[in-house]
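The structure's right below; bear with me while I get my questions together.
Removed: one protein chain of the complex. Kept in place: all other protein chains.
To keep things simple, chains are lettered A, B and C as they appear, and every chain counts its residues starting from 1.
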Amino acid sequence: MSGPGVGWYLIVAALLFGTGALGVMLRRSPLIVLLSLEIMLNAANLTLIAFARQHGSLDGQVFALVVMGVAAAEVAIGLGLIVAMARRRLPLDVDQASALRG
Amino acid sequence: MAGFLVWVIWFAAAAACLGTGVAVVSFANPFYSALSLIGNLASLAVLYLLLSAEFLAAAQVLVYAGSVMVMFLFVLAYLGGRADAPWAGGPPLLRTAAIVAAVALLVEIVVVLGLAWGDNLSDPAEVTGAFGSPAAIGELLVTDHLLAFEITSIVLLVAAVGGVVLGTTREKEATE
Amino acid sequence: MTYGAWICLLSPLAGALAITLAGERISRRAAGWISTLTTFAAFGGALVAFGALWARDHGDRQELSTAYTWLSVGDFEVGMEILVDPLASVMMLVVSGVGGLIVWYSMGYMAGDDEERRFFAYMSLFVFSMLLLVQAGNFLLLLAGWGLVGLASYLLIGFWHHRAEAVAAAKKAFVMNAIGDATFMLAAVLLVWETGTLEYLGVFEEVGGLSDTTVTLVALGLLGGAVAKSAQVPLHTWLPDAMEGPTPVSALIHAATMVTAGVYLLVRAHPIFEAAVEVQQLAAILGAVTLLVAGVIALVQWDIKRVIAYSTMSQIGYMFLGAGIGAYGFAIFHLLTHAFFKALLFLAAGVVIHHLADEQDIRRMGGLKDELPRTHVAFLIGTLALVGIPPFAGFWSKDAILAATVESGGALGWTLFLAGLAGTVLTGAYAFRLYFAVFHGPRGEAAAAHAGHGEGPRSMLVPVGALAGLSVVGGLVSIPGVWHPFTSWVDETGEPLVEPVASLEYLVSAIAVALGLVGVWLARRAFLADRQLVTSPEAWRVLEHKLYFDELYDALFYRPAEAISAGLLHNVEEPVVERSLDEIGSGTIQAGGGVARLQSGLLRSYAVAVAVAVVVLVVVFVAVR
Partner (left out) sequence: MQVEWWVSVIQAFVVINLVMATFAYLTLAERKVMARMQLRYGPNRAGPYGLLQPIADLLKLLHKESFVPTAAVDRLYLLGPFLAAFTALVTFSVIPYGPGWEVGGVYVPGVVADLDIALVLVFAIGSLGAYGFILGGWASDSKYALLGSMRTCAQLVSYEISLALSVIGVVLMAGTLSLTEIVAAQAGTWWFAAPQLVGLVVFLIAGTAETSRAPFDLPEAEQELVAGYHTEYGGMRFGLYSMSEYIHLISLSALCVTLFLGGWHGPGFDGPSWTGPIWFVAKLAVLLYLFIWMRTTLPRLRYDQLMRFGWKVLLPVAVLNAAVTGILVVWL
C-alpha cells in the first residue's frame, strides 16, 4: 500500500477518541455528550477498519458494521430520552439530572 | 505519484476529521456541533475508502450521515432554543481531572503505538479487489458472525420499541 | 400374560388420576364407581396374568417385563420393569381382589362424606401403590411402591384432617414407616454398591459372593423396612393409632395392603435372608414376640377396631414366624386367609360402627345379635377363622405354620412353637371377648339408641358376604396330606426350608384347636361372670398402656431430641444466627451509606472515573506485557 501506513490511521483515531472523551467529560448538554460519544465510537471504528486492513481480514469491518448498528440504536434511545426530558420541561443539563445521587 | 496523491488525500481527510471532531466538542450550539459531526463522518468515510473499506464508507454515509444525523437535526429543530446549554462548568476539580485523564489516555495510546510501530504496523497485508465488498462482508456476517448479527438486530429492535415508548405521549400528559 | 399384569398395575392409577383430574365435574357416586371398577379391572388383569402363568410349564413361571429404562447411570440401569411370578401373581390377586371388595364397600360406608372424591382417589392410589410394590421387578421400584404405600396410608389415616387425633396418627404412621424406609433405602444402596444391580434375579445371583457382613447388613436393612411396614415389635406403635382413619381404610391397611408388605418382602428377598441366617431367625423371633405382645394388649382394649388391629399385629407375627423359619408357602398362605377373614372382620365391624353412627366403644354395644343378624353371622365366621377353628380358613394356615416350627426343631423351634401356642390361647380369648361384648348380653346404650336402623346398604353387605364365604372355604386350597396346590405354587418362588409331614400337622392342629377352645372358654366364662379377662389391676394398667412402648419411645427419643433442640435454640440459634443477621444487615446499610456518597449523580464524574480506570488499566497491561 502506497501512502500512509496503518499506524498513522491509529494516531488519528487516538486523537479523535481523546477529543470525544473530553467532550463527554466536559460538556453539560446531553445532546453534545451524545455527539461526543458518536465521535468515540467512530474512532474505535477507524481502528477496527485499520486493523482489518492491516491483517487482510474482514472481521474488523464486520465488527465496525455492528458498532454502527448499535450506535444508531443508542442515538435513537438517547434522543428519545432527551425529547422526553424536554417535554417534561426538565433542564437539558446532565449536571442537573442527578436524581440518582446517593 | 499515486502514493503522493494518497498521502495528500489522507492528510486532508485526517485534518478535516480532527478539526470537525474538535468543532463538535467545542461549539456552544448543538446544531453546529451536529453539522460538524456530519463533516466528521464524511471525512472518516474518506479514510475508510483509503483503507479499502468501500462498503463501510457507503454505509457510514447512508446510515450515520443519512439517517442518524437527520434524526438528530430533526430533534434539534424540534427543541429549538431549549437545546442550548451552558458550555461547561461544574466542579473545577472535575474539569482538571477530565483533561488530565484525556491527555494521559492520549499519551498512553501514543506510547503503545510507538512500542508496536517497529513490529509490523507499517507493512499491511496484501488484499484483493474483493476486500471490503458487500458480498464478502455479507458472507462473513451471516456465517462467522451470525450471533453478533442476530444480537445486533435484537438490540436494534429493542431500541426501536424503546424509542416508540419514549416518544409516546400518554393520555394523562396530553390532557395536561 | 404381561399385559394382564400391566393392566393390573395401571388401572388403579388411571382411576386415581381420573378422579383427581375430573374434580367436581363428576358426582361423588361416579368417583366411587370409577375407583371400584378400576380396582376390579385390576383384579381381572391379575386373573389374566395368573391364568397365563398357570398354563406355563413348571419352572418357567417367571417373566420380567420392562416398559422402559427409567434411570441410567453409567453401567447401572434401572428399568420400569415388573416381575410376574407365582408369588407376585398371588399377591396381585389378593391385593386387587380383596381391595376391590373393600373399595366397593366404601361406597356405602362413605356415602354422604364431604370429600368422597378425595377418599376414592386416595383408595385407588393406595391399591396402585401396593400393586407396584408387589409387581416391582427390582428393588428400586419396590422401594418406590414402598414409599407410595406409606404416603397413601398417611393420606388415608389422616383423611378426616379436622380431627387432631387422626392427623397425629397419620404423622406417627408416616414417621414410623420412614424409619423402615430409611433402613430399606440403606440396604438398597449397599446392594447397588456391592452388586451393581438392583434387579431381584441379579441380586440373588450375586448374594453368594458377598461377605457375611454385607449380607447381614443388607438383610437387617430389609428387615427394618419389613418390621416398620408390618407393624412388628419394636416399630408397631403406629398401627393401633391408624384406626383413626375410616374403617374401610383400616380394612385395606390390615387385610390387603400395607402390613402384608413386610411378609411379602421377607419371602421375596428370601435368598438374602437365607444367606444371613441370624437375621432370618431374628425375623421369626420378632414375629413371636409381636404375636404375644399384641395378643396380650388386645385383651384389655375397649375400641372395637383396636382389638381387631392388635389381632392383625398378632397374625402378622405368625406370618413373620413362618417366613423366618423358612416356611414361605405357609406364610403366604396365612397371608391369604388372613386377608379374607381380617377384611371380613373389619368390614363387619364397619357395619356395626355405621349402624351405631360412629360408635366404637364396645362397652356401649352389646346385644346386637338380633338387630344385625347377617352381620352377626359374618362376624362370627371371621372370629372363628381368626381363632383357627376347623374348617374355617385360619385353621389350615395357622396350624401349618405351627407345625413348621416344630419341624424346624432345636431350642429355637420349640420356643417359637410354644409362643405360637400361647398366642392361640390369647387369640381365642380376645377374639371371643370382642364377639361376646358386641353381639351378646344386654343391649348397650348405643345399641339401644340406634335400634331399628337396618344393617346398611347393599354395597356394604355384598362384600361382607363375599368375604364371609371366602373365609369359610379359603383355607381349603391346602389340606395336609390331601392336596396343597397353593403352597406348592408359592414354593416355586421360594423353596421352603421346612416341610412338615401331614401327620405332624394334624397332631399340632389338634393341640392348637384345643388351646384355642380354651381361650374361647376363658372368654365365655369371664363374659358370663360379667368381669374382665384380666383381673389384676396392675396387669390391667400395664396392658392399658400397651406395655409402655409409647412412653419408652417418648423417653428415649422424643425428650432428648426436644432437649437438644431447645439447647440449640438458646445457645446457637438466638445468640449466633439471629444476632449475626442483625449485624450483617446493619453492616450492609452502613457500607451502602458509605458507597452511596460515590453516587454523585453527576454523569460526567462517572465518565471521568471510567477514563481514569482505562488509563490505569492500560498502564497495568503495558507493564505486564
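Here, a contact is a pair of C-beta atoms (placed from the backbone, for glycine too) under 8 Å apart; a residue touches a chain by one contact, two chains touch by 3 or more.
Values in this document were obtained by computation on a predicted structure and should not be read as measured data.
Among the chains on display, the ones the left-out chain touches in the entire complex are B. From the set B:I9, B:A23 or B:V61, the residue in touch with the chain omitted from the display is B:V61, counting the whole complex. Looking at B:G3, B:P91, B:G114 or B:P134, the residue that reaches the missing chain in the full complex is B:P134. Checked against the hidden chain, the listed residues B:V8, B:A77 or B:V103 yield one contact partner: B:A77. Against the chain not displayed here, subunit B makes contact via residues 31, 35, 38, 54-55, 58-59, 61-62, 65-67, 70-71, 73-74, 77-78, 133-134.
One rule holds for everything that comes next: only the chains that are shown with their structure count from here on.
A comparison of the A-B and B-C interfaces places the larger number of contacting C-beta pairs at A-B. The geometric centre of subunit A is 76 Å away from that of subunit C, both derived from CA atoms.
With centres defined as mean CA coordinates, subunit B is found 5 Å away from subunit A. Distance between chain centres (mean CA atoms), subunit B to subunit C: 79 Å. In subunit A, the positions touching at least two other chains are 21, 25-26, 28, 95. Counting partners per residue, subunit B has 90, 94, 98, 101-102, 105, 109 as the residues that reach two or more other chains. Of all the residues in subunit B, the ones that touch subunit C in their complex are 90, 94, 97-98, 101-102, 104-105, 108-109, 111-112, 115.
Residues 1-12, 14-23, 25-32, 34-36, 38-39, 42, 45-46, 49-50, 52-56, 58-59, 61-66, 68-77, 79-84, 86-87, 92-93, 95 of subunit A are the ones that touch subunit B when the two sit in their complex. Within the complex formed with subunit A, the residues of subunit C that make contact are 595-604, 607-608, 611.
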